[in-house]
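The complex appears here minus one protein chain, its other protein chains still in place.
And now, subunit A:
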Amino acid sequence: MVNVIQQLFNGLVGGGFLALLALGLAVIFGMLRVVNFAHGAFYMLGAFGAYLLLTEAGVNFWLALLVVPAALAVVGMALERAFVHRLTQLDPLYNFLLTFGITLILQDLIKVRYGNQSQPYSRPALLDGSVNLGLFQYPSYQVFVLGFAIVLCLLVWLLLTRTRVGMIVRAATERPELTRSLGVDVGRWVTPVFGFGIGLAALAGVLAAPMRAVHPMMGSDLIITVFAVVVIGGLGSIFGSVVAGFGIGMAQAVGNLYVPALSQTLVFILMAVVLLWRPTGLFGREGVLT
């Protein structure tokens, strides 16, 4: 039993990454109707950003946790202004291809500089070792990652429900035309929201650096699962993406325990089942894509 609880805990930690990535993807999709394929690449850049700051400037993990997401959010905004926004009036496929192309370019740029290898990145000294969680010992860093992911998701939730900006974003997500006709300038929020979503991906990347391989392909390996998470949660549903992120994380951990051979496909089986039962995903609405 303890074992199962510990596995569920493992799943929550893995789910934290999925939730942060899915959240950013959901916010961007909600506001722009853009499926951002480059999300995984920015997750990867987040990890490499932390590595670069450490090796080139001696900047530690904690500072990197602030600096890297902020810097990449700015890059994201520039990207939105320069490219993404020119294609939003066209078929979604164009932006899908654009962001896919950006992913390939970013991955290859990193490969040119660092080769197709993992780079070393250590845990912050403060979080070395493990903590006693009552039932079992658990690595401190992973406990931190889980706590951080949960707090961050809650903060975003508060931001969206309790502030004026959040209200506008939600309104624009649900009824863009109506919001516009009420005199709200939806357009000016598009770029910051894109940057914010990218920043979340970068943040997940920085968090991943000490516990996962800092590798040019780390994002593309993960992004497919994140897409499945977003679809299960319901396209454009912010709440759904977070719940599905943690849920899928736990499902994978338990799947690994009982049917390891199936765990890779488990998320897609779940996706198929959810779509059969609720074609809009767990928390999605009808007509998001029309």
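Quick note on the criterion: a residue touches a chain if its C-beta (ideal position, glycine included) is under 8 Å from a C-beta of that chain, and two chains touch if they have at least 3 such contacts; residues count from 1.
In this text, contacts and distances are computed from a predicted model.
S.K.: One chain of this complex is not shown here; going by its UniProt record, which of these names is it: "Multicomponent Na+:H+ antiporter subunit C", "protein-glutamate O-methyltransferase", "Zinc-finger domain-containing protein" or "ABC transporter substrate-binding protein"?
M.R.: "ABC transporter substrate-binding protein"
S.K.: Among A:Ile150, A:Met167 or A:Ala213, which residue is in touch with the absent chain?
M.R.: The single option touching the absent chain is A:Ala213.
S.K.: Of the residues A:Asn36, A:Thr103, A:Gln142 or A:Ser237, I need the one that contacts the missing chain.
M.R.: With A:Asn36, A:Thr103, A:Gln142 or A:Ser237 as choices, the missing chain is touched by A:Gln142.
S.K.: Just name the one of A:Gln119, A:Thr173, A:Thr191 or A:Ser241 that touches the chain not displayed here.
M.R.: Only one listed residue reaches the unshown chain, and that is A:Gln119.
S.K.: Which parts of subunit A face the unshown chain closely enough to count as touching?
M.R.: 3, 6-7, 10, 13-14, 35, 92-93, 96-97, 100, 111, 115-120, 123, 130, 137, 139, 141-142, 208, 210-213, 215, 217-218, 221-222, 231, 235, 252-253, 256-257, 260-261, 263-264, 289
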